[in-house]
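Here the complex is missing one protein chain, while the rest keep their positions.
Order of writing sets the chain letters: A, B and C. Residues in each chain are counted from 1.
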Amino acid sequence: MLNVAICGATGYTGYEIIKILLKHPKVTIKTLTAKLDRPTKIAEVFGEFQGKLDMLCEDLVVNDLVKKKIDLVFLALPHRVSMEFAPKFLEKGIIVIDLSADFRIKDYKVYEEYYGQKHIYKSYLKASVYGLPELYKQKIKKARLIANPGCYPTASILSLAPIVSKKLNDKSKIIVDAKSGVTGAGRKADIGLIFGEVAENMKAYKIGVHQHAPEIAQELSNAAGKKIDILFTPHLVPLKRGILTTSYVNLKTKTNLKKLLTLYKSFYTKEPFVKIYDEGRLPQVQDVVNTNYCGIGIALSEDKKCAIIVSAIDNLGKGASGQAIQNMNLSCGFKETEGLL
Amino acid sequence: MLNVAICGATGYTGYEIIKILLKHPKVTIKTLTAKLDRPTKIAEVFGEFQGKLDMLCEDLVVNDLVKKKIDLVFLALPHRVSMEFAPKFLEKGIIVIDLSADFRIKDYKVYEEYYGQKHIYKSYLKASVYGLPELYKQKIKKARLIANPGCYPTASILSLAPIVSKKLNDKSKIIVDAKSGVTGAGRKADIGLIFGEVAENMKAYKIGVHQHAPEIAQELSNAAGKKIDILFTPHLVPLKRGILTTSYVNLKTKTNLKKLLTLYKSFYTKEPFVKIYDEGRLPQVQDVVNTNYCGIGIALSEDKKCAIIVSAIDNLGKGASGQAIQNMNLSCGFKETEGLL
Amino acid sequence: MLNVAICGATGYTGYEIIKILLKHPKVTIKTLTAKLDRPTKIAEVFGEFQGKLDMLCEDLVVNDLVKKKIDLVFLALPHRVSMEFAPKFLEKGIIVIDLSADFRIKDYKVYEEYYGQKHIYKSYLKASVYGLPELYKQKIKKARLIANPGCYPTASILSLAPIVSKKLNDKSKIIVDAKSGVTGAGRKADIGLIFGEVAENMKAYKIGVHQHAPEIAQELSNAAGKKIDILFTPHLVPLKRGILTTSYVNLKTKTNLKKLLTLYKSFYTKEPFVKIYDEGRLPQVQDVVNTNYCGIGIALSEDKKCAIIVSAIDNLGKGASGQAIQNMNLSCGFKETEGLL
Partner (left out) sequence: MLNVAICGATGYTGYEIIKILLKHPKVTIKTLTAKLDRPTKIAEVFGEFQGKLDMLCEDLVVNDLVKKKIDLVFLALPHRVSMEFAPKFLEKGIIVIDLSADFRIKDYKVYEEYYGQKHIYKSYLKASVYGLPELYKQKIKKARLIANPGCYPTASILSLAPIVSKKLNDKSKIIVDAKSGVTGAGRKADIGLIFGEVAENMKAYKIGVHQHAPEIAQELSNAAGKKIDILFTPHLVPLKRGILTTSYVNLKTKTNLKKLLTLYKSFYTKEPFVKIYDEGRLPQVQDVVNTNYCGIGIALSEDKKCAIIVSAIDNLGKGASGQAIQNMNLSCGFKETEGLL
């Protein structure tokens, strides 16, 4: 049995990791940590765990985890906080799956610009592996520090990697119009997240300055082998879980839908968690909610020169915690789908 | 034109008062106050007011309002804060409509027990008028300090006053099972109010200890001329605006529905904002949302010995701000329905 | 492996049965039936099943199921339709778990009154077992026709059985004020169920005439060994899944909360799917959604003479399909919790 700790257990990603691991046959949850006024039972925070996990959320102390012989730690912590703890765990030989953005962006200057803070552990940026199994499976298997992708990037990159890898797109910017449910913003007391402000409302936000834009551009550029420009527009919509992205890709030459779909199916043929929809069908959020799947569907403009690619994920599933477990499975030699089907 | 100030303009009740007053032909909004880091335009807080009300939210300073010749002030402030300001305005000859609970409960010991704080202006409790126009219209017309009722109490009292006034209920407790939308809890950064915790959820809370219970009991006892016991159970449900109460009243003797409905229609015959539903029909939240109406419907148990009374209001309308305007209209000699139809 | 058929696969209860069975290690789904214009793949109806269950929904023909060697059939059919098919399957030796109400109510006259139609298979009423495992486990194990309880009755009965079994309630009616999410009404094109009518709305309905009332009364009377009167008020609230019941029980004598909670814990001590909440805590819908659990919490009125009992279930989980699987497990000799944790 693998001994794991979940740091940041009272957030939504921490919650979802616990939920998945409780059904995982090869893992023991040994420690939960959270920043709380007093040690609190996790079942008091999430009533769902009553009778299932009788464990306190404690302060995060590295040595306590070492004493408990933790093999792997999930860092479901705010950006910047992860950065301080990840190296300490790595030094103790503990595998780190970091759900924050701290080790995702390889160019620290881009990180510093978008996250508004210094990167104090640049040396780890090289060693860290971007935890998108569909693109980096072999590296993940050997990684000690896995930078688990953001929710928007997961949906965006999976839906665009095949087309940019094949260099079918022309030089114009790829537009990613993304819509997200509210848990993507985390579980925190923020007036912009309260029901009265979110229900029966909808908005675009952070156009051109959202911190997930450079992450998407980095990975699509890697996939394409050249710089890919994206124009990323996130929207907040009134549902709890789910991301839908609608991307617009101008093509070098006219194409037909069958060919594109064949490319996508072939690209992901061995991937258990990517589903390419048949012609005429598109993924909806309800197809993937509470799962680790990413659904992808494609339509073409009338002139066949623009591909409209729609992807759907659960932002807490494939967009965060599900993917973190998938990475754990790969990194620890378990079956990739263990606990996730 | 009546000059008014709204203190606590950035909460939901403040917002709703502004919205109604912008259409009111006899009122000028002269001042908005709010506790903010810096003076902020109200249209930056509520985009809806852009182009309609170009006014800053300022700090609450009594003398500033005096200088601006305010005639009437709405206190949409937290409990306890209202208590400190109301007397100061009254001393300056400014009429106060207080949306907090500070002057609603006549027995200060009950107030102190349920609100967990000392009452420091007991002397004003006698002069204050409980602002439920359907019960206290004549007093409200002459009042200088109007204690605007709570949202649950408004729905509960209106639906039960006729039956207890006529002393049809037996000695057993009246059960009020109330369900409220989320804006009833105010516009504040509270983790229990965020969309991720409220949507697709539902809960009972504060059974037996909710601060609105003694307010309901006080007014029903007044209406009955004897002590009325209630058992009040509030529930939080995932909608923005709206309260539905379902009350269970055991009757002294069997009755029939027609008689009960006639009693209710007669009780409220002159009231413009109470609608009694015909036999077989019940009010829904969507019948009253965004209005100042209270809808009331009645059903009987099979044995005709228990009346089930359902009422619906908009918690921000008749449950708070609409009612505050109704009180202002009465207090200032305007038509009771001005700005509210 | 047990071969099962799901009749009525395109409704919400059918959907949920499929979802659970896809993870159940001892069951093979052999047939899906639905009333459709043309044979349709289940994954076209529910995108979630794409790549997981490649199966057509066919017309319901008893002999087809016999040929496919079905061992057990789930009838997720409308009331009355089940009634016609259940006997035919039983004659062929196929175990029937009927999610309709057709065999739940033992007194066919009550059934005919509340469901507005003749009962044409009264002879089966005696053989059928009411499928609430917490009350009838031994009978369910041997049953061939299991009448799976309704969603409201499951939540209501589980929350009241201990107190009436111990005869703690006085002679007055027990009030059950129940609130349900929308999927409880089924997956059908009904204008009262569309988003525009349900969202931001809330209503009481069918007071005194809801068909679940006699089912609750029947089972509580059985548990008490005497007639129990209930007053049942259902409400529709804007969420997809979840039922919350708030019941009011007048007690013969004053009691204390500890004693009541001990009784409840003891009553359900061996039950894997009932959770009694500790003093001061109450179940919420989000504690049980997407599970087969029923959460129960208790509060007392100030005078200790009335128990307020709150229960929460997922109407599609413990309130329908989860419970149906639990019944299947019992009836087929599997572990009771198989596929449900």
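What we mean here is this: contacts are C-beta pairs under 8 Å (C-beta built on N, C-alpha and C of every residue); 3 or more make two chains touch, one makes a residue touch a chain.
Source: prediction; values computed, not measured.
Novice: With the full complex in mind, choose from A:I6, A:L125 or A:V289 the residue touching the hidden chain.
Specialist: A:V289
Novice: Would you mind spotting which of A:K92, A:K118, A:K203 or A:K259 touches the chain that isn't drawn?
Specialist: Going through A:K92, A:K118, A:K203 or A:K259 one by one, A:K203 is the residue touching the chain not shown.
Novice: Out of C:V110, C:A199, C:L257 or C:C332, which touches the unshown chain?
Specialist: Within the whole complex, the residue contacting the unshown chain is C:A199.
Novice: Quick one: which of A:V110, A:A299 or A:C332 touches the chain that's been left out?
Specialist: Residue touching the absent chain, from the options given: A:A299.
Novice: Tell me which stretches of chain A touch the chain missing from the display.
Specialist: Where chain A meets the chain not shown: residues 172-173, 175, 177, 179, 181, 197, 199-205, 207-208, 231, 233, 235, 237-242, 244, 246, 248, 250, 282-286, 289, 299-302, 306, 308, 310, 312.
Novice: Touching the hidden chain in the full complex, which residues of chain C are there? Just list them.
Specialist: 12, 182-183, 187-191, 193-200, 238-240
Novice: Footprint of the hidden chain on chain B, which residues?
Specialist: Residues 23, 44, 46-48, 50-51, 199-200, 275, 277, 281, 283-284, 286-288, 290-291, 295, 341 of chain B touch the chain absent from view.
In the analysis below, only the chains that are shown with their structure count from here on.
Novice: Report the chain whose mean Cα position is at the greatest distance from that of chain A.
Specialist: Chain B.
Novice: Just by CA atoms, which chain is the most central one?
Specialist: Smallest offset from the overall C-alpha mean is found for C.
Novice: Using mean C-alpha positions as chain centres, tell me how far chain B is from chain C in Å, no decimals.
Specialist: Measuring from centre to centre gives 39 Å for this pair.
Novice: What whole-number Å value describes the gap between the mean CA coordinates of chain A and chain B?
Specialist: 45
Novice: Take the average of all CA coordinates in chain A, do the same for chain C, and state the distance between these two points in whole angstrom.
Specialist: Distance between chain centres, rounded to whole Å: 37 Å.
Novice: So which stretches of chain A touch two or more other chains?
Specialist: Residues 199-200 of chain A touch two or more partner chains.
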